[in-house]
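The complex appears here minus one protein chain, its other protein chains still in place.
Let's turn to chain A:
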Amino acid sequence: MSTQGNANPNSSVNNYSMSSTQNGGGAAPCQNGPGQMYPAMYTASSYYSSAPPAAYPTVAGHSAPPTGKTPVSSTGYSGNYYQSSSGLSPYPAPGTHQYSNAPGQSFQQTAPYAMPAGYYGQVYSHPSQGQTQPQPQQLQPNLMPASSGSNLGAPLYPIVSYPSAPGSSQYGTLRSSQTTAGQPPVSTVMPPPPTQSSLQQYSQGIGATPTPAQPGYGAPPLSQAATVNGQSNAVQQHYDQNLHNPMSHHYAAGPPNSQGPDKERPPSGTPGTSVHSSPQHHPDLAAPPAGVPAKQAPPFGYNYPTMHPAYQQNPAPKPNPSPSHGGYNPPGYQPYSQPFPSLSELSSALGGLGGVSELEAETLRPVNLLQERNILPPKRAPPPEPNLSNDLRKVNCSPDTFRCTLTNIPQTQALLNKARLPLGLLLHPFRDLTQLPVITSNTIVRCRSCRTYINPFVSFLDQRRWKCNLCYRVNDVPDEFMYNPVTRSYGEPHKRPEVQNSTVEFIASSDYMLRPPQPAVYLFLLDVSHNAVESGYLNVFCQSLLDNLEKLPGDTRTHIGFVTFDSTVHFYNLQEGLSQPQMLVVSDIDDVFIPTHDSLLVNLKESKELVKDLLNALPGMFTHTRETQSALGPALQAAYKLMSPTGGRVTVFQTQLPTLGAGLLQSREDPNLRSSTKNVLHLGPATDFYKKLALDCSGQQIGVDLFLLSSQYSDLASLACVSKYSAGSVFYYPSFHHIHNTAQKQKFQKDLQRYLTRKIGFEAVMRIRCTKGLSIHTFHGNFFVRSTDLLSLANVNPDSGFAVQMSIEESLADTSLACFQAALLYTSSKGKRRIRVHTLCLPVVSQLSEVFAGADIQAISCLLANMAIDRSISSSLSDARDALVNAVVDCLTAYRANGSNIQPSGLIAPAALRLFPLYVLALLKQKALRTGTSTRLDERVFSMCELKSQPLQQIMRMVHPDLYRIDNMTEQAALHLNDSVIPQPPLLQLTAEKLTREGAFLLDCGSVMYLWVGKCCNETFIRDVLGFQNYASLPSNMTEIPELQTTYSERTRAFISWLLESRTFLPAFHVVKDDASTKTSFFQHLVEDRTESAFSYYEFLLHIQQQMSK
């Protein structure tokens, strides 16, 4: 390892100095911070001596220059892998030979692939890669019943349920072979023929006579076959087979498929060989027999340049959505929540050649919104798939992490303007992942000019050079990168995990630090005024923290401190060795100072007993306080002073308007104007104090999180700034009281539980890069934009999302793929500097209809919500509302102007955008943007904060909640996960029309769930699920479902917990009786209904139509 370390520092140091002069790189975490005090004093050696990259110690020898390299025979599995090549130099040809004349070795190839577990070091379970074998068996049942006919379901499992897309190009071959061999090209949308038979045909086709496939194929000229989409795969495959070319890749991949779908799948991970199958085939096409030895030389991505034109003419067929869900999504239930592909989708997917136009026809199918009453899909619609080749789609970033509003990027700004849709990205970069390749490497390979991290979408020109996919600069491949630790082979840079995964995490070297990684430091700033004590939050907080003290993320260096404040600021000396915590009071709030410097933030491990004592004592200490003032500003200043040497997280609990010292605020809300339909004032901050403080904090790497537990107006608009610009999060519990409001209390407890234990990254920066020609012009979320593309995040947490708006500055006509890369550099709570990199790749299109076809309506709605909130703060709320309506009107007008064959009457939208008016209407009825309905200013502002900083999934649930009828759930179409049966009731439209008195309905709004029980709800449900005799005996403030041992109850609870599975914050739960006063809070979510001040959905459509005809 050390030799390696010595071999490379030159280049790495060079890189770094370049980065700091050119564009700062991702490396500078705190340019304006104290980092300048510790420039590069931490040399590589000292860093490494403390933290050697231990992930692949044996690797070092291999990554030495090729001359000193003995064949890979040294490792254990060379026995089966390089059997005969042990005497040869394995680099490059002989290995290939081994591959190619051993079709059966596809099984052995899984062995090297199983290595990642060892390589990745971290214990991330990775069902879709490392453990492909158990996966199919587990998963098949899950999808079994999914909604479509049963005759369809069964034979298709292998296609649908197999989520291990990273590895299996078998998909490509399987599917495309199906389409070509099994079916004639289908040119219209039609239900698929019984799939069982088609599969049989397919296996015959492969097994017996490959040639019949050819005629069915015919259409695309062979020159186009170099595209990497499924079709060309198939062509090449057959080509090979006809030639009897001993090509192992496809050959190996082919037979297992033909074994028939229901048999046990071979452990087909084999990404090393199969992922890149088609590019590697290209040379073979040129010179088939001689291609074998040369095959390895032109590595992955070699053909991209040639591929591009073909893309534009001939986009890949409609992805069969299901397999790639698996590829996209980490394990979890999400893949299964996606609907089973509809008949038409399936047929278009199977339709092969007709697929392209059919996909577009499907997403572009004109829908007359005025006539179509049930536009809501039965399940939450999956995000649209980018129209990419199989290979690219498989490695593309998960839509949960990285989503673009337009999955087909328009070529020019003019085209974008024509579509009247916003172009932007929605990111959730730090979300909890179950599968994440972690890479320890001396040199992190990046483009020398734009500092892009190497990613799956770069192209390798040859063994030693790669071309950046963002700026198109040609870079050298460093020596170390030639060694692939996953397969333990040399000379395959295109098979490194960085190039195989679009989401990776690097352990960064000291080049990425301006100071040694900070420890985890937590400071809690607690309001102890009379109001706070009265609400009783202190007890809840102290108890939660006591329970979770061990689980606070951190290592032995973790520091903790407490400050309380009312009209004075109190510090607590927790120095180890004291017999009890010592309280120090600073009453000079005009010029607050730190009484002692070393013992206020103490090592958690050393002073744990004192911390526990303090937490036990705190709730009792202030019970008789008469102090009603609150000096939040000075307390925050004190926290800033206390934390600035290290940085860390400050958690503020505030229960009232700050009334003393710097940053004091006045009540600005006029309760009489709460329901005014005119303008809403005071959405912006009243003072710049909190903003300035937040920027100071951000500079010192301090993140401030705000918990506001207040029953009266507390000017959240001003207070929230302290979190907004220091990358914190805001929580708001209106009218919190520990006794009178148990639902809020429970929610607070659950949130604290998650908040205290969730992952945290310190001193983080995020840079978002995009392909040359695209530029980011607006950012949304909680952070400080330090330079044009660099976001400074003092803390980063897994629950925050970001959005950016982009414009197209130069035409993208000379490229067919646009890429976006978000790189998040942070210090983990264990003191490691890490870089998480996500890369998204999308096709570029030149036709307006294609832009419409690729519109991602959920992403568009979220981005519009962000834009509307900006607008309402900078301009006015009514402006923002008008802008939202205009967005729909403009877009539909643009579509009408573009469409030629559309009937003139009605309100026509492309199918991809059919939910657009609904979502916009729902947005207009959000607390943040509604007018006319009584809304407290703080709640409105909090709703705005949520819309700006939540990830997309959460926002969508909040904007357009899910409504299910749950009193008559059946096992039909249920999911079978592990041992439990999870019923799948269909989504209902959000209108009171769908409610009946006989039913019970569950409304899932993300952060809150309502169970509405009708007056005549059947008594079995009330008895078996809710545990009461009849409707009359139901209490009106139930906040949970009891755990009863009835199947009815178990089924209901299984369904609810399935809904909650992917949530990080558990929602509050309310059982709402039909006659209770709380039912208004339930009915306000039924956005399709008319209210006194807002349109119903149908009226809204008419309004849009009217606007359009103007």
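The rule we apply is simple: contacts are C-beta pairs under 8 Å (C-beta built on N, C-alpha and C of every residue); 3 or more make two chains touch, one makes a residue touch a chain; residues count from 1.
What we mean here is this: contacts and distances are computed from a predicted model.
Among the names given as "Protoheme IX farnesyltransferase, mitochondrial", "Phosphatidylinositol glycan anchor biosynthesis class U protein", "ALA-interacting subunit" or "Protein cornichon homolog 4", UniProt records the absent chain under the name "Protein cornichon homolog 4". Only one of the listed residues, A:L695, A:A743 or A:A883, touches the absent chain: A:L695. Checked against the full complex, the candidates A:L433, A:L552, A:I594 or A:A686 give a single residue touching the omitted chain, namely A:A686.
Touching the chain that is not shown, out of A:N417, A:T556, A:S787 or A:S1093: A:S787 (per the contact rule at the top). When you scan A:R465, A:H777, A:R997 or A:K1015 for touch with the missing chain, the hit is A:H777. By the touch criterion stated above, the residues of chain A touching the omitted chain are 23-24, 31-32, 684-688, 691-692, 695, 699, 717-718, 721, 725, 777-779, 784-788, 790, 870, 874.
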